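Heads up, the thing below is written out as structure tokens.
Removed: one protein chain of the complex. Kept in place: all other protein chains.
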Amino acid sequence: MDPETLARAVEAVLFASPEPVPLARLVDLLGPEGADRQAVLEALARLERALAGRAVEVREVAGGYQLRTRPEFAPFLARLEVPRPVRFSRAALETLAIVAYRQPVTRAEVEEVRGVDCGGVLKSLAEKGLVRIVGKKDVPGRPLLYGTTRKFLEVFGLASLADLPSLQEIEELLAQEEKPGDPPGAA
Amino acid sequence: MDPETLARAVEAVLFASPEPVPLARLVDLLGPEGADRQAVLEALARLERALAGRAVEVREVAGGYQLRTRPEFAPFLARLEVPRPVRFSRAALETLAIVAYRQPVTRAEVEEVRGVDCGGVLKSLAEKGLVRIVGKKDVPGRPLLYGTTRKFLEVFGLASLADLPSLQEIEELLAQEEKPGDPPGAA
Partner (left out) sequence: MEHDEGGAILVGDQAGYRVRLEGFEGPLDLLLHLIRKHRYDIYDIPIARILEEYLAVLDTMRVLDLDVASEFLVMAATLAEIKSRMLLPKPQEDEEEGEDPRAELVRRLLEYERMRAAAERLADRPVLGREVFARSFRAPELDEVEHPDAPIEADLFRLLLAFRDVLEEAPETFVEDVARERISIQEAMQEILEIFETAPAGAGLAFQDLFPPRTSRTRLVTTFLAVLELVRLRALRVMQVTPFGEIRLFAVLMEES
């Protein structure tokens, strides 16, 4: 299969799959056509270039590749009746961030950081499949441990947890915000 | 909105819509951007030209427009078996929970709790490797006893059965209410 046809085959597969397709899976699928890992990676790069001017792009999400609309088209799509427009409260976002960065983490540890009760928020995030129970901590009382899910990566468009900005980056960002000369009250 | 951006907006809408989109609906969605029927038709034609070399094309089907993979990829896609992650039905989850907490347990005992026939569910759980026969109960008829497997622990992220939340923990976990301050519908 020539590189151009391979890129189209990859596009067809990604288009037809509602969920991110892992690289290994693509290699499995296209191997019979003579494509190895390297060839599939090249096909993905070629596809990305081909989609440059289009409404849709290839994104690496939750350990796989997926076609997604570019964010600038959100306004038209918001009017579409597609499932679940998602809204996140501050409480939910803070709790998610703490679970994402500190996982596996107990409810008490999350509450220690936020300074408020987080049971309800954790439950609601678990119900939405964004966090999950990943075990019990080996301390007296054996409290439940929470972690983020694959769906969390999918919803926030992250290839993996390593895709989150590092805490150091965040600290640098904060340091900049607090530089003298900012208008008072800027937080 | 210039014709090129309009064509891309049409592409985004068609991509994200689960069903064919009628022309009138496209005009509705893009009208606020100043596009009339004529402009949308032109955008569709432009999109068709832009997709010329791609794996996907615009098709007029069932009274609307839809993006579809080109027919030449159909035989190819038909060969691709996309494995669907196995999701559990409510019956399966309930049965699994009863086996997990009450093992070793007979089919009759599971059915007594659930009040319905569970033979099919147990069989399917056994096929998935989540429950298995662990013995026979020492009562007349010597019914088979079921228990959970190591795979069950893996799938649910448990180190051991001792990590299953206790009844008290389940109650605490599920009794959580979201704080009234959180906006409705927010996670």
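A and B are the chain letters, set down in written order, and residue numbers restart from 1 in every chain.
The rule is short, and it goes like this: a residue touches a chain if its C-beta (ideal position, glycine included) is under 8 Å from a C-beta of that chain, and two chains touch if they have at least 3 such contacts.
Predicted, not measured: the structure shown is a model, and the values here were computed from it.
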Open item on the list: On chain A, where is the contact patch with the chain that was removed from view?
Closed with: 15-18, 59, 66-71, 74, 77-78, 80, 82-91, 93-94, 96-98, 100-101, 112-117, 126-127, 129, 132-133, 149, 154-158, 164-165, 167, 170-171, 173-174, 178, 180, 184-187
Open item on the list: What does the interface between chain B and the hidden chain look like in terms of residue numbers?
Closed with: 12, 15-18, 68-69, 74, 77-78, 80-88, 90, 93-94, 96-98, 100-104, 112-115, 128, 130, 133-138, 142, 144-145, 147-150, 155-158, 160-162, 164-167, 170-171, 173-174, 181, 183
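We adopt the following convention: only the chains that are shown with their structure count from here on.
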Open item on the list: Taking the mean of the C-alpha atoms as each chain's centre, how many Å separate chain A from chain B?
Closed with: 17
Task: Interface residues, chain B side, partner chain A - complex - done: 8-9, 11-13, 15-18, 29-30, 33, 50, 53-56, 67, 69-70, 73, 76-77, 79-80, 82, 85, 157-159, 163, 165, 169, 172-174, 176-179, 181-183, 185-187
Open item on the list: Residue numbers of chain A touching chain B in their complex, please.
Closed with: 4, 8-9, 11-13, 15-17, 19, 21, 29, 32, 50, 53-56, 67, 69-70, 73, 76-77, 79-80, 82, 86-89, 91-92, 96, 117, 119-125, 128, 130, 132-136, 142, 144
